[in-house]
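The complex appears here without one of its protein chains, the remainder shown in place.
After this line comes chain A, so read on.
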Amino acid sequence: MAQPLVKKDDDRDDEVEYSPFLGIEKGAVLQEARVFNDPQLDPRRCSQVITKLLYLLNQGETFTKVEATEVFFSVTKLFQAKDLGLRRMVYLIIKELSPSADEVIIVTSSLMKDMNSKTDMYRANAIRVLCRITDGTLLTQIERYLKQAIVDKNPVVASAALVSGIHLLQTNPEIVKRWSNEVQEAVQSRAALVQFHALALLHQIRQNDRLAVSKLVTSLTKGTVRSPLAQCLLIRYTSQVIRESSMNNQTGDRPFYDYLEACLRNKAEMVIFEAARAITELSGVTNRELTPAITVLQLFLSSSKPVLRFAAVRTLNKVAMTHPMAVTNCNIDMESLISDQNRSIATLAITTLLKTGNESSVDRLMKQITNFMSDIADEFKIVVVEAIRSLCLKFPLKYRSLMNFLSNILREEGGFDYKKAIVDSIVILIRDIPDAKENGLLHLCEFIEDCEFTYLSTQILHFLGIEGPKTSDPSKYIRYIYNRVILENATVRASAVSTLAKFGAMVDSLKPRIFVLLRRCLFDSDDEVRDRATLYLNMLEGDGAIVETDKDVKNFLFGSLDVPLVNLETSLKNYVSVPRELAVSLCIVQCLLAYSHVFVQYRFKNLQTSLLILILLPKEVKSLPLAEKKAPGKKPTGLGAAPTAPTSTVDAYEKLLSSIPEFSSFGKLFKSSAPVELTEAETEYAVNAVKHIFDRHVVTVIVDASDAEEFTEVSTKPLRSLPYDSPGQTFVVFEKPEGVPTVGKFSNMLKFIVKEVDPTTGEAEEDGVEDEYQLEDLEVVAADYVLNVGVSNFRNAWESMGPDFERVDEYGLGPRESLAEAVNTVIGLLGMQPCEGTEVVPNNSRSHTCLLSGVFMGNVKVLVRLSFGIDGPKEVAMKLAVRSEDESISDAIHEIVASG
């Protein structure tokens, strides 16, 4: 916020210059504003007061409602004055004061009078003020004048009306859309700005009508649009039309390309640039189309105007992502921009060069960048670091010079984000380029010798613990790690202890020496450091007290938690937010279960305490109904809802099922389906079923299995009683051939005896009425035997699975509504998890590839690649490629599709 300004101007004269607004105060200015009410107006004085009011408003000063109203009413008096300068100020201050709707009425008549004035300038300004302060009702009254103004021969009046139209279109679109004819006429105006404003408004009016926009573009591209600003608009609208029409154009000719190309020869730089950019952004642009655009952009690179250089290099930077070869011609011009005074331009030039440079130019480029890095801000440096990382991955042989560059900049001054970007880059290079590993690790070691960021130190120590022991000479890292134990804060020391332990576990020759170092840590001042040292020493000394085998040690040190940390954190926070005794025993376990937490308990032999780790479950899964009977119309909403955390729901189901002695011998629960509604909504009885799949059994609520021949009913667990308005559950168990994805349909009947309950005693009467209630059928389908488990990188997973058990076949899916519908049907049929967003089919696609992953019964991983194609009469064909860890499962997936 501005302070009262006192400024000495030493260069020009020694006289002290005071701001005309020195010591300005709102209260005093409001007092001064009373001059507006004088019978003898002093226009000069009034203008000065208005200027002061404007200054206050521009400084962020606000007026209370009362103050604003008072000033506004005073200002309206100034309409009496004939002074032109003052009138202009009055128009401005009314807009700035933005009076409320009930006050506007005071000034409306004056403005309406001005709007019909013979003085053009009154008309123009009155239109602008009215449109700023008006609402819908007033607008209908003045609409007639506005329409006239649009075609006024004075361009200032026409522009005022048109720009008002653009603003009013947001609030009163119906009214403005009626002005279409007048606006169309204004587009043909000889005045450049009128044309510009009219074109903008006309496009906004018609933007939802594709055909109208196309017609507008067709007619205007043939004619002469004079204003460069309007030309730029037209080029944008043209690109929009090209984008929308290219899909339907089968001939290969791109409509309007000639127009864009002609604009490259326009005399206004703005138009040339707009056309060049439009060409570079054409979808599927060919090299031939691109060349003239790149040529003009190259010329702009050496323009004397920074804005043009910036615009050109920004556009080329984008082109470099898709057509790097097309940009290489500009490399020499771009290299000269590295020293551009405008740092935004220099950074864009460097990142473009890094994208387009070839292997031989890397060293030269790095030399230039080194000089440049010292004088740019961190945010630009981060962009450069990221570009260098990509370059290194593109040219792995150049890792040495690029890694050296990164390590050099790592030693220089810089903020956390910048340093983190560098460390992340080095870590990625170490992971992806094996040759770079030892070199990179040493750079990181040197960095933590003098690193002010705890977070980065711990990250690097963790990474060292994983990668260091696998190098040819792990001992050389120990010094750097142990230095941390001596020199750093507790967090870093604890991290260093863990890293030392990892070296001890992995490198036998170092073990005795690591013990010596860890024993020293037992005397650390920090609890966590001592605890870690104790734990690791006990584990590594291998007397079987804590963990029994070497493998257990490594599992403990290197194994991942397998839990999303965010979920873990949330659960723990929830848990500790409720005050309770934290006694370590099974009671906690139960207590946690009651809070819907699923947990894993790691227990270590002979340790007094057990390590308790809570895992996830944001959603409550308290009730697990398999069948229930409820009062009419009172169906609980939570029961049928698909759980959001599938693993936890399965765990909860598993717990429930294993608590029932009859089911305890079935083994591990493979999958539980989402609840299937067996009754319509709002019926007398609400029943839903959940299918629980075990290796050999299916548990569900079933009464009649006539359509499911391969299933044999094993046992039922009926419900003894079900009080009114409360849920209950019943189970039926079927046996099926082991390992086979048996399918079948079951028809269901709810058979029960209704008994009256004495409201006074709460006891049921002895006699009841037998009743039946027909339920919907329940199907066990192939998808019930597949768990939808995703993979993060499908291509990697697919490659690593290998083609040994790959099965490929083609299927005709017959006529389908759309490709998307066909894709969804197959996904539903297989019950697998779509990967990488491939379940979404772009509109109007003729072909689509969908990637699915899952786990088949028996814990066998399955990956599926579906290629769809659709032809004219909507016939869909599909190629199905399956890879899995088991040949029979690949076949089974094909069978599911073939029979589905």
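Brief remarks follow.
Note that a contact is a pair of C-beta atoms (placed from the backbone, for glycine too) under 8 Å apart; a residue touches a chain by one contact, two chains touch by 3 or more; residues count from 1.
Assume contacts and distances are computed from a predicted model.
According to its UniProt record, the chain left out of view corresponds to "Coatomer subunit zeta" among "Coatomer subunit zeta", "Ubiquinone biosynthesis O-methyltransferase, mitochondrial", "Eukaryotic translation initiation factor 3 subunit B" or "Proteasome 26S subunit". In the complete complex, the residue from A:G85, A:P173, A:G415 or A:P803 that touches the missing chain is A:G85. Considering the full assembly, A:Y122 is the residue among A:Y122, A:Y536 or A:Y785 that touches the omitted chain. One of A:A28, A:M321 or A:A377 touches the chain omitted from the figure, and that residue is A:A377.
From the options A:L78, A:V104 or A:L193, the residue with contact to the unseen chain in the full assembly is A:L193. Listed residues A:R178, A:R243, A:R265 or A:K305: the one in touch with the omitted chain is A:K305. Although one chain is not drawn, its touching partners on chain A can still be listed: residues 1-3, 5, 7, 9, 12, 17-21, 47-48, 50-51, 54-55, 58-60, 84-85, 87-89, 92, 95, 119-122, 125, 128, 132, 154-156, 159, 163, 166-167, 193, 197, 200, 229, 232-233, 236, 269-270, 273-274, 305-308, 310-311, 314, 341-345, 377.
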